[in-house]
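Written out below as structure tokens is the structure these notes cover.
One chain of protein is taken out of this complex; the other chains stay put.
And now, subunit A:
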Amino acid sequence: MESCGRSATPPGLEGVALCRRCPVGSNSAIPPGHHSQDLQASLQRPEIKLESLKEDIKEYFKISGWEKKLQNAVYSELSVFPSPSHPAAPPEHLKEPLVYMRKAQGSWEKRILKSLNSMCTELSIPLARKRPVGEQKELLNKWNEMGTDEPDLSLFRPVYAPKDFLEVLINLRNPNYENGDSLSFRTHLGLIQVPLKVKDIPELKEFFVELGLTTGQLGIDDSTQVPPELFENEHVRIGQKVLAEQDSAAAQQYIRQGSPTALRAELWALILNISSQPEDILYYEQLKTNVIQHDLLVDSLIYKDVKLTASNDDYYFVFEDYLYQVLLCFSRDTSVLGHFAYNSASPPKSYIRGKLGLEEYAVFYPPNGVIPFHGFSMYVAPLCFLYHEPSKLYQIFREMYVRFFFRLHSISSHPSGIVSLCLLFETLLQTYLPQLFYHLREIGAQPLRISFKWMVRAFSGYLATDQLLLLWDRILGYNSLEILAVLAAAVFAFRAVNLMEVTSLAAAEAVLADLSTLKVMPLLQIFLFATVT
């Protein structure tokens, strides 16, 4: 473009944020050189005339497929950023508009960091240390089988477990909200006591309209008793077409009815706007090098978590080694810091020794700002069923995290945030299954105490893999985690008869201990569309 004397941004495209995370080699699916060379080179073709530059460029984009790619990229950005707000709102509002929520998140973070630091001091292990060359070589050799390593992890404990986090949420209060002491039919009897707006069933039916009784679903209408000509074959055909078009938005709409197993890996990549470019692979290799060169304290936490959770899982134990390869790199990936712009959480900050308070010596710890907790590795495990190339697996996981999973363990008022999900779950139960809800409360078995762990993990490790993937299809399709709360309520509804007979929390836990035989789509459909309310 220099030859035309114009600025680098092609006209008509001003204001479009092309890349949320800028460093070269980030996961943006915009093809190589989107900032410069390639695009500029192609724009210097003879067909493009100076007089009709704008039109020619648009035309060229359309034919070459760049338009589609740009659309997908923009669509991807829109998925995470909230709708435009007041121009005078400060950046914290993008993270979290409500002050009391921000404060609560802040103090929770302080607690976590304190816990991490004290573990560090107790065990006299530095937060980070450079590996001696011998150790580096050894790790490189063992890269594909880190699972066989048996470091002594007995002294490490997870920084926190979901139930610790639940206690914090239970104690959340909005100081501006006066409930009054008198109980009324409006009184919320669950554990969450903040007034957030959540959808009721009529609104959910509208939101999840494609899950209705008259629309075909994978997970229901592909069962063995249903002839495939009725729905499945056509659905597969459409899926292939969507993939051929490479349209993110269409894929997202399509996947609301579930994804055929053979197309799922590609569809998810399309929706998440991931394509494995050489620079992405290079970036992953760079992260791997960081892992080899430096040892982080959080690495031990990751090891411990994998050994405690995924290694013992019937389905995921096979992929143990992949989990290390993904999570150790994830901890070192500074591009993840970008998502804190819209996450209520903030990355823990630490200072180089002796330079406390001096901003030039501040570092984020871990480098990606995310401290893993007990069960964290279960976010990655199901993805191993779809992707076996490490850098692609990595990219997909990272995108899933910065789009969805982070909301499950930070305190915010977002409709897909864990607080809203908990409130949604409890409200659904109290409103539509009042007898069950009261009974469980009476015996000291607040339902949220049981369902919380399911939602924090997005049901990973609780459902059979094929069912989990069908569920995550819908998370992607609706760009929302609310379905987790609806499913949790649907599970309680399904087992209501047995639950009505229990007389203790332990017994209630036992009734709900094994979800591995559940079929999620029928449960959801019945709860939303076939229950008389």
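The rule is short, and it goes like this: a contact is a pair of C-beta atoms (placed from the backbone, for glycine too) under 8 Å apart; a residue touches a chain by one contact, two chains touch by 3 or more; residues count from 1.
Everything that follows uses one rule, which is that contacts and distances are computed from a predicted model.
Novice: Going by UniProt, what is the name of the one chain that was not included in the view, given "MICOS complex subunit MIC60", "TTL family tubulin polyglutamylase complex subunit L1", "Aph-1 homolog B, gamma-secretase subunit" or "Large ribosomal subunit protein eL14 domain-containing protein"?
Specialist: "TTL family tubulin polyglutamylase complex subunit L1"
Novice: Of the residues A:69, A:95, A:199 or A:264, which one touches the chain left out of the display?
Specialist: For the chain that is not drawn, the touching residue is A:264.
Novice: Of the residues A:72, A:465 or A:525, I need the one that contacts the missing chain.
Specialist: A:465
Novice: For the chain that's not shown, point to the residue among A:176, A:225 or A:435 touching it.
Specialist: A:225
Novice: With respect to the chain omitted from the figure, which of A:81, A:177 or A:317 is a touching residue?
Specialist: A:317
Novice: Could you pull out which residues of subunit A are in touch with the chain that's been left out?
Specialist: 144-145, 147-148, 224-228, 260-262, 264-265, 311-315, 317-322, 384-388, 465-466, 469
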